[in-house]
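Complex shown without one protein chain; remaining protein chains in place.
Then we have chain A:
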Amino acid sequence: MLCDDCHKNEACIHITQISPEGKIDKNLCEKCASRYGNFMQEPQSEDYTVNDFLKGIFSKPSKEEAADVPHGLVCSNCGMTYQDFMHSGKIGCSSCYSTFRKQLIPLLKRIHGAVLHNGKIPKRTGGTLVVKQEISVLKDKLQMAVKSEEYEKAAEYRDRIRALEQKLAAEGEGAAVDGSK
């Protein structure tokens, strides 16, 4: 349908004007409609979301990835299947991440260019992770120090790494003893 005013563009907006002379209905194109009052069209962001794009990535895996997808892989916690992913592009629960870890990793690489978390760790449940992260930061620093021939600093880092590793080992044994009970 063409616009009632300019008769050139496709009409996409319907307006009803009520005035003392009566009611007027018109089908207008966006350009002509804008003359009838100052209104902003709401962005229709809900119509497509990032999930639609993820769906696209899920449903078109590369050949080697496709061969890897086992049929009947289901998340034991929420009942999500790999097929559900391909349809919705949404993840069901936190356990899905370990159930579908192998399939998700290539996707994460594509989205973030990385697959390893390098940020904050929960204080209470993070446990030994905090120590592990500290060790890996210190190891980086150690290497830098050796490269720039700052051996005093390097020695200091080495000692701190040793101390942390001992702490970690002690905690590990403690846990093993607890486990055997």
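We adopt the following convention: a contact is a pair of C-beta atoms (placed from the backbone, for glycine too) under 8 Å apart; a residue touches a chain by one contact, two chains touch by 3 or more; residues count from 1.
As a convention for this text, contacts and distances are computed from a predicted model.
**Student:** Any idea which of "Protein-arginine kinase", "MucB/RseB C-terminal domain-containing protein", "General L-amino acid-binding periplasmic protein AapJ" or "Peptide/nickel transport system permease protein" UniProt assigns to the chain that's been left out?
**Tutor:** Spelling it out: the chain absent from the display is recorded in UniProt as "Protein-arginine kinase".
**Student:** With the full complex in mind, choose from A:74, A:108, A:131 or A:168 the residue touching the hidden chain.
**Tutor:** Only one listed residue reaches the unshown chain, and that is A:108.
**Student:** Check the options A:90, A:141 or A:158 and report the residue that touches the missing chain.
**Tutor:** Only one listed residue reaches the unshown chain, and that is A:90.
**Student:** If you put the missing chain back, which residues of chain A would it touch?
**Tutor:** That gives, for chain A, the contact residues 37-43, 45-46, 50-51, 54, 77-78, 80, 90-95, 97-98, 101, 104, 107-108, 111-126, 129.
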